[in-house]
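Pasting in a structure now, in structure tokens, and then I'll have a few things to ask.
Removed: one protein chain of the complex. Kept in place: all other protein chains.
Letters are used for the chains, namely A, B and C, taken in the order the chains are written, and counting of residues starts over at 1 for each.
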Amino acid sequence: MGSTSQDPRYTPTELLACVASGFLEDGCSVFVGTGLPLIATMLAQRTHAPGLLIFFEAGSFGPQLKALPISVGDSRTLHRAISASSMHDLMSISQAGFVDYGFLGGAQMDSRGNINTTVIGDHALPKARLPGSGGANDVASFAHRTLIIMRQSERSFVGKLDFLTTPGHLDGPGGRQRAGLPVGDGPYRVVTQLAVYDFDEGTKRLRLHSLHPGVDVAAVQKNSGFSILVPERVAVSPAPTAEQLRLLREVIDPAGIVIGK
Amino acid sequence: MGSTSQDPRYTPTELLACVASGFLEDGCSVFVGTGLPLIATMLAQRTHAPGLLIFFEAGSFGPQLKALPISVGDSRTLHRAISASSMHDLMSISQAGFVDYGFLGGAQMDSRGNINTTVIGDHALPKARLPGSGGANDVASFAHRTLIIMRQSERSFVGKLDFLTTPGHLDGPGGRQRAGLPVGDGPYRVVTQLAVYDFDEGTKRLRLHSLHPGVDVAAVQKNSGFSILVPERVAVSPAPTAEQLRLLREVIDPAGIVIGK
Amino acid sequence: MKVLQEGTGKLLGWHDPDEQRLWVHEHKTRELVDKRCSVSEAVSRLIQDGDYVASGGFGHVRVGMAVLYEIIRQKKRHLKLAGKTAVHDADVLMSAGCVDEVEAAYTFGHELRGLSPGSRRMVQTGRVKVVAEISNAGYQWRFLAGMMGLPFIPARNLLGTDTLRYSSAKVIEDPFSGKPICLIPAAYPDAVFIHVQRADKYGNCQIDGSVVEDIELSRCARRLIVTTEKLVDTDEIRSQPDRTAIPYFVVDAVCEVPFGSHPCQMPQDYYFDEEHIAEWLALSKSDQGVQEYLDKYVFSVKDFAGYLDKVGGAALLERLRRIERYEEPMVAPWCTAER
Partner (left out) sequence: MKVLQEGTGKLLGWHDPDEQRLWVHEHKTRELVDKRCSVSEAVSRLIQDGDYVASGGFGHVRVGMAVLYEIIRQKKRHLKLAGKTAVHDADVLMSAGCVDEVEAAYTFGHELRGLSPGSRRMVQTGRVKVVAEISNAGYQWRFLAGMMGLPFIPARNLLGTDTLRYSSAKVIEDPFSGKPICLIPAAYPDAVFIHVQRADKYGNCQIDGSVVEDIELSRCARRLIVTTEKLVDTDEIRSQPDRTAIPYFVVDAVCEVPFGSHPCQMPQDYYFDEEHIAEWLALSKSDQGVQEYLDKYVFSVKDFAGYLDKVGGAALLERLRRIERYEEPMVAPWCTAER
């Protein structure tokens, strides 16, 4: 039925954060929300990407984060920032192409990397009302590449979204362009507690990229409501280093607000 | 041929500035350029309209002017201003309706209060190239009412403009609305060295409103390239007071930069 | 005018720009008048049942909580709410039964703290209707269009999604590039409340930290209540005009409310009161709990000063200041509780 044997030295959440942080290159810009994307971003800034240019939607440009912000509008997002500006300024330069990576979470995702954070069930009288787009639609529309970080399961990786909040590859190759979205790569990598995925060029469908240590292909397929493309060769994701774990536990999230979950 | 007998106690320019300043009510807002409109505005702020809200296009909101600015971007426009902002902010709130009076000069005006400050002669190879719209088109489009201050002559009050830079009443009643311009009264008063004019409601043509002391109707018609409507009763403009003249000469423009001309 | 696609969302707070111009001309005085008043007076005079309302700040950062509690205390009803970057503010207001309709960009969530039990229940039981969807950038551009006195602003987001289908935006072919482009309609809220660090009695305001979308929101508001941590002399404003975020002539009322953002954050001053927010998040899991919270913190006190005494007074507030300055660690009971 698939193995997801867990290394006792770290939790699935810690693994997720460490793997995701690896996709942020030094000298790049990232537009980030709260939660796991932020933890991964802070980790990157404190390890291999000290020159990471971080954007928060309330108007923070280029902070050097000291403590975990609760909100993307929290004054902690402005710690040693180069500019405390406005949402208009930030969204404008994003639309104009200054964002390399948009870094998102999601409640539901489909095989094209489209995301739902609006409703589960019917829109008029939903089973579960979720926050809505927030800045997610904007980030996924404007960033050159989108990174998605979420927990995968049959309920979260779905064949059909209840609501398409945020654009991935929409209906497949050329979909973003036909809709009028800005030029860019769209969803680039999806990181879950089990694996890393990318998208097949020809179909823009989710494809396995690397398995986390101890996870096999069967586990990945089992925890998805749609079928995932599996290439011939699949790499193994790097395990967290001791230094990464120390930073997460002692410096970035000592209260365990995110990684304790 | 018409009389323009001049009172030796003041110059035509001083008279112009004093009469024009009278149209600015206390507690109103005025969007103003350099030169005579500014002199008149400073005079109003120092006499009957201390609470005049002055806007300069480079981004000054509500200054209490101390010395005559050379430029509408001059830091002197910011003296005790309530806000030093941007042109975008200022033009935006103007478009949204926060400007009561736009205060303009002009090189040529037609009988509908349309203004030319772009070219004399052919556009491609003009006899005289002028600065262009500057903020004039914006002010005249956005202000609820436009005040125009200029020297009148057969050459400046013309039947047909060489170039319609800035909208007055365009082609007559309803013209502004048909063009899509924001709701407002358009040109409200025109002040020259000879008289004050308004616009006939039915035709939106220039109409004599008051004659300056010592000026008769014939002089007004003679110094115009088009025929000016004359109502049955024409008032006489107030002569400058001693206090107004003192302020102009000693406080507002002691170097005679504008009023010395 | 060929429209390629049209959202089915309800168009809240849009006016023909000419109609809005006349409204500004008649209702927004350019006179320097003393606009100080009590929060109670400001709310009773400037916020009416059925209004389309928006709150400044960022949902739980720099929020005018005194106005929000007063809206609840005065039992305003049938409000239409801008769910712009709505967090704690929107949650409390909806849970209290003041709101009938909401346009949602970010709503029903407390960011890192999880989802909002109170306002989600209101929607899931049909007591609040989400009448339109939009994104955060989209919402602030609604305010930008309003500030600019325009009918719409173009944008390249929303396209291709259900967010667009449920929005009030339209898609046309851009006559310059030939590509589809989204037109986001202006918003002119009936009533807006914004909390700032400093203001003078006329309404000139300074904001520390990000202005978020308050430049735009303050200027497109039909009626604007400013609450301020501190009243300052107008000379202080005029001596540093490049610090002014909101000019007086867009403001209708000024109320001095120290600690007026509690339990939310005031950047560079005090941090979130996470213990209080945790209490709200726990109580708001039921209608009874909401009523208990409101009885305790809103209906049993006369005003915000009474509320501050109740939540912990000066000692608490000093602790929140220390947390904001990183002198004390933040505690997050809502986090511990879940684990």
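In this text, a residue touches a chain if its C-beta (ideal position, glycine included) is under 8 Å from a C-beta of that chain, and two chains touch if they have at least 3 such contacts.
Since we're looking at a predicted model, the values are computed, not measured.
Chemist: Any idea which chains on screen the missing one touches?
Modeler: The chain that is not shown touches these displayed chains: A, B, C.
Chemist: Quick one: say which of A:144, A:169, A:189 or A:212 touches the chain that got left out.
Modeler: Counting the whole complex, the residue in contact with the absent chain is A:144.
Chemist: Considering the whole complex, which of B:18, B:44 or B:78 touches the chain not shown?
Modeler: B:78
Chemist: For subunit C, which residues touch the unseen chain?
Modeler: On the subunit C side, contact with the omitted chain comes from 1-3, 14, 16-18, 149-156, 170, 172-179, 181, 183, 185, 208-210, 242.
Chemist: So which bits of subunit B touch the chain we can't see?
Modeler: Against the missing chain, subunit B presents residues 34-35, 57-60, 66-67, 69-75, 78, 84-88, 91, 94-95, 114, 118, 123-138, 141-142, 161, 163-167, 170, 175-176, 178-182, 254-258, 260-261.
Chemist: Considering the whole complex, not just the chains shown, which residues of subunit A touch the missing one?
Modeler: Residues of subunit A in contact with the hidden chain: 26-29, 51, 53, 60-62, 64, 78, 80-85, 89, 92-93, 95-98, 100, 142, 144, 182-184.
The definition used in the following text is that only the chains that are shown with their structure count from here on.
Chemist: Determine the centre-to-centre distance between subunit A and subunit C, using the mean Cα coordinates as centres, and give it in whole Å.
Modeler: That gives a centre separation of 28 Å.
Chemist: In whole angstrom, what separates the CA-based centres of subunit B and subunit C?
Modeler: 41
Chemist: So what's the Cα centroid distance for subunit A and subunit B, whole Å?
Modeler: 58
Chemist: Would you mind listing the residues of subunit C that make contact with two or more other chains?
Modeler: Within subunit C, the residues that touch at least two other chains are 215.
Chemist: Among the residues of subunit A, which are close enough to touch at least two other chains?
Modeler: Within subunit A, no residue touches at least two other chains.
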